[in-house]
Every structure is written in C-alpha cells, then in structure tokens.
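The other protein chains are all here in position, but one chain of the complex has been omitted.
Showing chain A:
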Amino acid sequence: RALLSPPAGALRALRGLAAGPEMHFGFQSVTEEERRERIYQVFESVAKKYDVMNDSMTLGIHRVWKDILMHKMNPSPGTLLLDVAGGTGDIAFRFINYVRSVRERQLQRKLKHHQNLSWQEIFESYQKDKFNSLGDSQVVVCDINREMLKVGKQKAQHLGYSEGLSWVLGNAEELPFDDDKFDVYTIAFGIRNVTRIDLALQEAYRVLKPGGRFLCLEFSHVSNPLLSRLYDLYSFQVIPVLGEVIAGDWKSYQYLVESIRRFPPQEELKAMIEDAGFFKVDYENLNFGIVAIHSGFKL
C-alpha cells in the first residue's frame, strides 16, 4: 500500500507533516495523509467503471452538465486548457470538439471573404489552414491517479483523439507547471476530492495567465427542501446499490455520496475562490443546485 501512495504524499511526509490535522473522508474523520491515500484507492478501484457509473448514477445527465460547462467556457482557437482531475478525459474531448467546430466556422468565413483572390492564393491559404484544424489549441489533462489517466489514454486512442492532447500525472495541490501558462483551468467533479482545497485554488491562480479563467464544475447544495429530500433519498439509497451492482464497490460510492454532503456550499466555495485572488467570481446552479459551475478570473 505504501508503494502506491502518490508522490505528493511522500513529499509531505518528508516535510514532517506526517500526522496532519483531522479531515473528513465522507462522514468519517481521518488524517490528511490517510485521506489522500484512501481517495487514491477509491479512484484506483473505480477507474475502469468510472464512465459507466457516471452514466447510470446521473442517468446520463452528467454529459449535459459537461456540455454546459464547455459552452460557458466558449473557448476560441488558440486556447490552452488545463483540465485538472480530468482523469478519463471527458472535458478534454469536449474541448477539442468545440474548438474544432469553431475553427471550421472561422475557416469558412475566411474563405467567403476570399472571393476576389486567385485560385492559387485560395489554394495556398487553404493548405496552410488545413493542417491547423485546432488553431493551435491544446489541452493538458492532469490527474493524480495513474489508473484514471490510463483509462483516459485508452479512451482517447479508441475515439481517435490525438492532436493537441497531453496527459500529465500531477497533484492539484502542487501542479508541475510553470507560472502564467494556461488560458483556462477547469476542474470537473474533482475539487471535492482534493484534500487542501485552498492550496489547489492557489495553484490554479499561479498557473493561469493574467486574464485567465478558473472554472469549477462540482456537486453542490440543493436549497429547495422537497428536492433536497428526494435527492438525499436517491443518493443514499440508490447510488451505493448501483455501485455494488455495476462496479462491485459499495464503499467507494458510499464515499462519493458522503463527500458531496461534506463539500462546502456555493457561497462558501465562492468565498474560497475569492480568497485565492480571483475576481468576478460567480456561480451558476444547474438542476436547482445539484451541480454548480463556479467561475473566476485572474485579473
């Protein structure tokens, strides 16, 4: 087990932070170290069935949530995206599709304007642009879990995504990137599993370019009382059962549901993002607060 602990865990131990403060793991109380280890194990065991479970738990609605996130981002070609805790690549693939279609439209518009050029010139400009179907956009998928990255790479190969995509093993609390590098930083359904959220937010601030955008898609709190009761019922009665039936892992999905309840609500997360230095921080509730998209800018 000790061999499987992530690099950051080893670093923390070296720094003498072996027995960290009390943290929560679902509804249990654990040390910081233990939390990281246990979360790593959770995702290690669910990695292969991650996508299937997402579909069955949310009845496929998670796809819509991720699409909405992409529309909100509205990336233009040339954008450099860092997708943290991006594991199986859902956001990364959507980004590539989006940028590709925007680029196509751009090229079409350019061609329309080239009505007065000679055929030779049109041919040349078309050639030049043809090999740039993504318009220099790139996405880096960073995840702390090797298994999740493996599944992601396999998926990419299977679906035919190769250009503009790279996979990096890294910890959200200590990103292996330089300052001021990325245009957009996203973390979809990942920040809940980060042990020190404030550190992750600070790292996000660090690696973003000035003017860059932070986007966080995460389960949040439902304020509507009736809906909240139904949601609780579904979460605690149905989801772990699905987990056992489909993935053979009750405990991991029990953890999932509990971790959602322990995660700070919308306003609190907004305050934490502001504390990290972001401006124009705002959130959008999807499905009455079951999911929320938080957005902030590094200005």
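The criterion applied here is as follows: a contact is a pair of C-beta atoms (placed from the backbone, for glycine too) under 8 Å apart; a residue touches a chain by one contact, two chains touch by 3 or more; residues count from 1.
Basically, contacts and distances are computed from a predicted model.
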item	value
Name under which UniProt lists the unshown chain, selected from "RCC1 domain containing 1", "Ubiquinone biosynthesis protein", "RNA polymerase Rpb4/RPC9 core domain-containing protein" or "Exosome complex component RRP46"	"Ubiquinone biosynthesis protein"
Chain not shown: contacting residue from A:87, A:212, A:243 or A:289	A:212
Touching residue (missing chain; options A:37, A:143 or A:183)	A:183
Of A:41, A:202, A:266 or A:285, the residue in touch with the unshown chain	A:202
Residues of chain A in contact with the chain not shown	72-76, 78-79, 179-180, 183-184, 199, 202, 205-206, 208-213, 271, 274-275, 277, 279-281, 295, 297-299
